[in-house]
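Take a look at this one; I'll ask things after.
Yeah, one chain of the complex is gone here, protein chain that is, but the others are all in their spots.
For subunit A:
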Amino acid sequence: MSTVAQKKGFLAVLWDYLTTVDHKKIAILYLTSGGFFFLVGGIEAMIIRIQLAVPDNNFVSAGLYNELLTMHGTTMIFLAAMPLLFGFMNAIVPLQIGARDVAFPFLNSLGFWLFFFGGVFLNLSWFLGGAPDAGWTSYASLSIASEGHGIDFYVLGLQISGAGTLISGINFLVTIINMRAPGMTYMRMPLFTWSTFVASALILFAFPPLTVGLFLMMFDRMFGANFFDASMGGNTIIWEHLFWIFGHPEVYILILPAFGIFSEIFATFSRKRLFGYAAMVFATVLIGFLGFMVWAHHMFTVGLGPTANAIFAVATMAIAVPTGVKIFNWMLTMWGGSISFTTPMLYAVAFIPSFTAGGVTGVMLASAAADYQYHDTYFVVAHFHYVIIGGVVLGLLAGTHFYWPKMFGTMLNEFLGKITFWLFLIGFHATFFIQHFLGLMGMPRRIWKFLPGQGLDMPNLISTVGAFFMAVAVIVLLVNIVITQVKNVRVGNDPWGDGRTLEWAIPSPPPFYNFKQLPLVRGLDPYWIEKMEGNTKMTPAEPLSDIHMPNNSFIPFVMSLGLFIAAFGAMYQVSWRASEGESFVWALPVLIIGMLITIGAMAVRSLKDDHGYHIHKEDLLDDEEGGRE
């Protein structure tokens, strides 16, 4: 492959992305497909809010409302937030640790395609007889009773995309453990790398329980088992436990990388070293550990008994301590810094009070006795939207502005960026602050309509208006992206001017091999150290020599496609569940064909040696600055 810039046709580009194993391109795939699902989930949210804008509304039917609500939650968590975070991890982490790619580029691509096909499968339910309708938590008694194939789509789609997430998580663990540049010790890793590391460890331990739960559910629904059916000797509570053993770590899988992005932004735009780096690392790891010991706070009202409730309540409150450590460290990073209020920095500053509000309601919910009052009301809805939007989504938006130049080589418009920011922030608080009070007044969550004259009308209307602000903010962001890419003004290595970590020492976007010579890391914030000593480049840690690169491969796509096809077979072989009561004779063959495609692709991968190729020293010398394609 030549490193010389060349223009390619559409089909060539498409083929390149279908087969790529380059972490920077996989990042773009995650960003676009995660962004797409974010828009889908957003539209579902808007429909929910329109339905609840006025009392006794009939904008959507009750059944459709349940489907929208379920798909909104499932899409936002599994198909929008996680992939978008994976996008930034892929784009940035290898660069931050001074690596040429992740440890297993092939698996990286496989992880993406599994997520993608799982997500498409889940969303096809809309066109094939109805979406899942038992909530994103899909509690077993309800979901086993659910008619049609909706829940089957949920089970199989999440199983496929969950496998992709697990693969990607392991990949990042191995990458961060093994591929750090010379001198990059653990305690010199940037915070985004650290939080990716801990989040990946959480994925490693949290996704298997979900896989087990979905597996049992699959057998209950599709193969006649009775794990969750109490009338047949099963136990429906086990699903709740399995789901939340996964589910609570999952919320930390989402928030930790966002914490990481904010840590980078605070340090960069305060032009100061992150305050209390060691404490930040320790707090991140501690949050990761504690995250596994609190899941039953979602089940206080199930009837676990006062002892269990008390233990889990105390453990839950303990998490507020390391979280508080982080909040204070961010504020002390800003203290005395020479702050510039760029768009990412605005998001970071707004994140602190927004997220803290969510943490405070979290501690309120953690008091088991009080939770009997809050549980399943809009108070909980307000809580988790404060932490997820005020934390994760603000982090994603901040990361989009902050890392856009590194990923695409262009700078998003700052003016439009700030408009997006203000609209989104105002809309977010308008939508969700008032929901705390709706909850305290007793409005249950997951209801399709409410009656007039109960004091719920005005707050719900305000909430809907706020949602429209957020929708406009997202549209402005899209316009911003289009304008920026059309103008296509290229930027240099360090467009913010204050970059501290390795990714800002190389071109934007980086050449496909990232580092011509691996850099020598001399401390925390290595690029900043070099800048302070008057150097413009990193000191290389190795002589210029041939670089070994992996070949592109179409196999990950085929493997995932096989599972996608097999999932249809697995679902439709259950004639007694089919909505029209038909039996599909083709289903079993489709299941087998799909599995054969996947196994065949795996066999090809195992039996055919692929040694990759080398970029020769001479070509590297010619390639002065590099850049994608």
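As a working rule, contacts are C-beta pairs under 8 Å (C-beta built on N, C-alpha and C of every residue); 3 or more make two chains touch, one makes a residue touch a chain; residues count from 1.
Following the convention adopted for this analysis, contacts and distances are computed from a predicted model.
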Protein name (UniProt record) of the chain left out of view, among "Cytochrome c oxidase subunit IVB", "Putative glutamine transport system permease protein GlnP", "Dipeptide/oligopeptide/nickel ABC transporter ATP-binding protein" or "Acyl-CoA dehydrogenase": "Cytochrome c oxidase subunit IVB"
Contact with the hidden chain (one of A:Trp15, A:Tyr139, A:Phe205 or A:Phe384): A:Phe205
Listed residues A:Thr211, A:Asn235 or A:Thr301, member touching the removed chain: A:Asn235
Sole contact to the chain not displayed, among A:Arg446, A:His548 or A:Lys617: A:His548
Which of A:Ala27, A:Leu85 or A:Ala103 contacts the chain that the document leaves out: A:Ala103
Residues of subunit A (touch criterion as defined above) contacting the omitted chain: 100-101, 103, 173, 177-179, 201, 204-205, 209, 235, 237-238, 241, 245, 289, 292-293, 296, 304-305, 308, 518, 542, 548
